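Every protein chain but one is kept in place in this view of the complex.
Chain lettering (A, B and C) follows the sequence in which the chains are written, and residue indices restart at 1 in each chain.
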Amino acid sequence: MSTDTPLGIAVIGTGRMGADHIRRIDTVTNGARVAAVADIDPDRAAHAAHGIEGCTPYTDPAAAMADPAVDAVLIASPGAAHEAALMAAFDRGLPVLCEKPLTPDAESALRVVEAEARLGRRLVQVGFMRRYDTGYLRLKQLLDSGAHGRTLMLHHKHRNPATPPGFTDANLINDSVVHEIDVTRWLLGTEITAVHVLRPTPSSAAPEGLGDPQLVLFETADGQICDTELFQNCGFGYQVGCEAVGETGTARTGDDHGLLVNADGRWGGTIPPGYVERFADAYDRQVQRWVDATRRGVVKGPGCWDGYAAAAACAAGVRAQTTGARATVELAERPDLYR
Amino acid sequence: MSTDTPLGIAVIGTGRMGADHIRRIDTVTNGARVAAVADIDPDRAAHAAHGIEGCTPYTDPAAAMADPAVDAVLIASPGAAHEAALMAAFDRGLPVLCEKPLTPDAESALRVVEAEARLGRRLVQVGFMRRYDTGYLRLKQLLDSGAHGRTLMLHHKHRNPATPPGFTDANLINDSVVHEIDVTRWLLGTEITAVHVLRPTPSSAAPEGLGDPQLVLFETADGQICDTELFQNCGFGYQVGCEAVGETGTARTGDDHGLLVNADGRWGGTIPPGYVERFADAYDRQVQRWVDATRRGVVKGPGCWDGYAAAAACAAGVRAQTTGARATVELAERPDLYR
Amino acid sequence: MSTDTPLGIAVIGTGRMGADHIRRIDTVTNGARVAAVADIDPDRAAHAAHGIEGCTPYTDPAAAMADPAVDAVLIASPGAAHEAALMAAFDRGLPVLCEKPLTPDAESALRVVEAEARLGRRLVQVGFMRRYDTGYLRLKQLLDSGAHGRTLMLHHKHRNPATPPGFTDANLINDSVVHEIDVTRWLLGTEITAVHVLRPTPSSAAPEGLGDPQLVLFETADGQICDTELFQNCGFGYQVGCEAVGETGTARTGDDHGLLVNADGRWGGTIPPGYVERFADAYDRQVQRWVDATRRGVVKGPGCWDGYAAAAACAAGVRAQTTGARATVELAERPDLYR
Partner (left out) sequence: MSTDTPLGIAVIGTGRMGADHIRRIDTVTNGARVAAVADIDPDRAAHAAHGIEGCTPYTDPAAAMADPAVDAVLIASPGAAHEAALMAAFDRGLPVLCEKPLTPDAESALRVVEAEARLGRRLVQVGFMRRYDTGYLRLKQLLDSGAHGRTLMLHHKHRNPATPPGFTDANLINDSVVHEIDVTRWLLGTEITAVHVLRPTPSSAAPEGLGDPQLVLFETADGQICDTELFQNCGFGYQVGCEAVGETGTARTGDDHGLLVNADGRWGGTIPPGYVERFADAYDRQVQRWVDATRRGVVKGPGCWDGYAAAAACAAGVRAQTTGARATVELAERPDLYR
């Protein structure tokens, strides 16, 4: 049961994701309120705070965190600003929900891991929201039950209608495949040890210079092989799914499609246009679970180590893209805090 | 955007549904809190209020509604107690979410309609939660779009693993088919004018005296024909769905099944055991929408007229069961408040 | 194992269905050949026989049956000509595959039944080809296995893009629902005892005067209730299916749809345009099974009694359409030959 006071949250960054989280906390999440917002652009900060009772706008993340009404921090600023914001939260001992990526590269992610380890207690949850999608949760539950024996392979699909301008091969790994990296680690409860990238002739719909689609392969410490079809300019919609192949059975999520329609000589239905529609429930559930855990004083979701391990696997992925060869994932030793 | 004070709700009745709503408001719903609970059993009331900050237990519903912290009422007591509770809420001008049925029969439901009409403003939302299920919402949206022309027929399915002890033929209509009655009226935006019930030889799994399954047919004021397979002792799980047949296309909800599994010589997945699992999201969404609307001072969901019209159609259904013949639905004139 | 000589078949009627059967026997069916064709139009008969080694064209069906190369008869002429052709085949003791309907009404069908009964041995198979569709066969096998207990209900769907010119309400029963009548009798192994027809406001796509769609209800001698959505101007394609509701489970055929496509913001696939495409395999299998049985000297498929019983149920259906009331099926006593 809850205590009477809602959790006061400072939302750092009020761009697309930040604004969406502010709306969520204000109108969907139980037991929390937006106590402060921070954006480098004072107008945007003021606009975001407008109409929310008791919400103060700031331009400096650290100042927002110092607001006495603030009990916890949600970081939704660009990835390059995450490290500083995380360190500021560590200084104040504030619990954090940090949008992915934890930081833009493995080196900085490792610094965050080490800082939190020095602190001696976990404060950070990383925003890998697929862990809160009903389908992935059911898949995880099935794999953990052992009903199909050991898991031997995963087949991921990750399709998106189109990439934003300036999207690079490295973005394909760091911004898209990073989800399959996290899901793989989480579903299998192990680390990715090597990455291999195979590149077909790109689609004519792929922007000049972008090798889309790609087939990305993971090896894990437990001997599993996982493949991901990554296709970010497929045109037809946003589609994400995973089939887990166990010793005695397989299970697949991502095929539920809502309304079945017969019309115009065709049966079928619509495909959602983007991840916001596809994972709306998962985003809601992620924030609610984080608020619930935070009010109980615990951290339950993916943490700094998960953010770091994903960054390290991404680094190997980018190397594998470039060389065309298998790249091994180099991981620091895991601090006791994360065991 | 919300105001700062959460809506204080008095929950009347703390049995299975009441307790579930208390948990929901306390831990899921944004912008609301349980301010009072009422149960004829003082121990149960006290138990329900325990651990919720600022929640006072009562044995008298009217006393709970008189608590100054109470802004709105959620009625989850047995149906026979609804009329008195509704009248008490009307006395205080409190907004109400009333679990279905509005009242146990058409006569008492009409008295509630007339009382609210005299009041001159709508206060009551009735708990027809299927209107908040994603699949039914998408179906409604499609029908309203006119993409398939006029709707000509609906095919409903309503299957349940087993009936509780003492369940009668009348319960089949009043407690089960009542959902198809409401969904039909809502999806088609019209009234049901006649009901016909066809009864096959009952399943050997049906309790002695219960004619299960049944095929229940509705005629509507707009000339549609709707059929419902009602099978409440099917054994295999809880399954609810609807296909709408339009002039140029059909659309079906209720076939989404989550995880697809291959194992043991079979493909497929699991069927939920009951309505709580099947409609968990719909219950959450219903209460959130009611709280949101109430805080804005409006009533958006199904109201007293819907509760009454459903009761009138149920009465016709029970007559049709008994006589084996077509029974017409007798409706009072619709007060202006509900036009 | 086969004998060396192929079965010589006389095909009576060389219109659309006749021509298709000639092609089938000539190029698909094992162990048979087209030995003679008959058409009232001599040019059409000659055209149909052209290029088929050893095939003689006739204008008189009885003359074709008298050809010494003829061992069996396939009747594909208009329904009004069936009775005379069947009697001619009876005169010669020739096995017959007779396209549905056996004859156009129950009275003439009963005369055929009586004639065959007098003959004292079964010669006729009626062309209810759905009994040879893989899906319906699997459904039949499952029901017969008793895996789901007694069957309590059937839900049929029968959709067609558009009716031919001049199609009447009676055609809806005699030419379309006749298939559901046969499938119901066959799947359940019982007789239909009463028919009821409910008529929604017709689709604007239905030709003037045609009440399309309709909901047709059967009661059976074993206490089952069966419903058929009959929609013959649905526009979007040809769709046929059946769900059988047993005491402990249900089974559905007609949802298999071939290739699954993701494109243009939609998932799904195509719907076949007509029964020829949908039941191509069933037609092939029907003729092959008939040839195989005939060469072994036996009759295995639906016979004259099935043709008569379907005609009697159709007659009740047409009465039910007209009166809006339940119409009972009147059946003559079943001759011993068909027990």
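Going forward, a contact is a pair of C-beta atoms (placed from the backbone, for glycine too) under 8 Å apart; a residue touches a chain by one contact, two chains touch by 3 or more.
Since the model is a prediction, treat every value here as computed from it, not as a measurement.
A.B. asks: What are the shown chains that the left-out chain touches?
C.D. replies: Looking at the complete complex, the unshown chain comes into contact with A, B, C.
A.B. asks: Out of A:T27, A:Q141, A:T248 or A:T322, which residue would touch the omitted chain in the full complex?
C.D. replies: Looking across A:T27, A:Q141, A:T248 or A:T322, the contact with the absent chain belongs to A:T248.
A.B. asks: Of B:P42, B:G189 or B:P273, which sits in contact with the chain we cannot see?
C.D. replies: Candidates B:P42, B:G189 or B:P273; residue touching the omitted chain: B:P273.
A.B. asks: Out of A:C234, A:A263 or A:A311, which touches the unshown chain?
C.D. replies: Touches the omitted chain: A:C234.
A.B. asks: Quick one: which of C:H47, C:R252 or C:R334 touches the chain that's been left out?
C.D. replies: C:R252
A.B. asks: What chain A residues would touch the chain not displayed?
C.D. replies: Listed in rising order, the touching residues are 149-150, 152-153, 155, 196, 198-205, 213, 215, 217, 219, 222-225, 227, 229, 231, 234-236, 245, 247-250.
A.B. asks: Tell me where the left-out chain touches chain B, residue by residue.
C.D. replies: 159, 234, 236-237, 239, 257, 261-271, 273
A.B. asks: Residues of chain C in contact with the chain that isn't shown?
C.D. replies: 1-4, 26-31, 51-54, 134-135, 138-139, 142, 147-148, 248-253, 255-264, 281, 288, 292
In the analysis below, only the chains that are shown with their structure count from here on.
A.B. asks: Need the most distant chain from chain C, centre defined as the mean of C-alpha atoms.
C.D. replies: For chain C, the chain whose C-alpha mean is farthest off is A.
A.B. asks: What whole-number Å value describes the gap between the mean CA coordinates of chain B and chain C?
C.D. replies: Centres of chain B and chain C (C-alpha means) sit 45 Å apart.
A.B. asks: So the centre of each chain is just the mean of its C-alpha atoms; given that, what is the distance between chain A and chain B in Å?
C.D. replies: Spacing between the chain centres: roughly 37 Å.
A.B. asks: Which chain B residues sit where two or more other chains touch them?
C.D. replies: Those would be 248-250.
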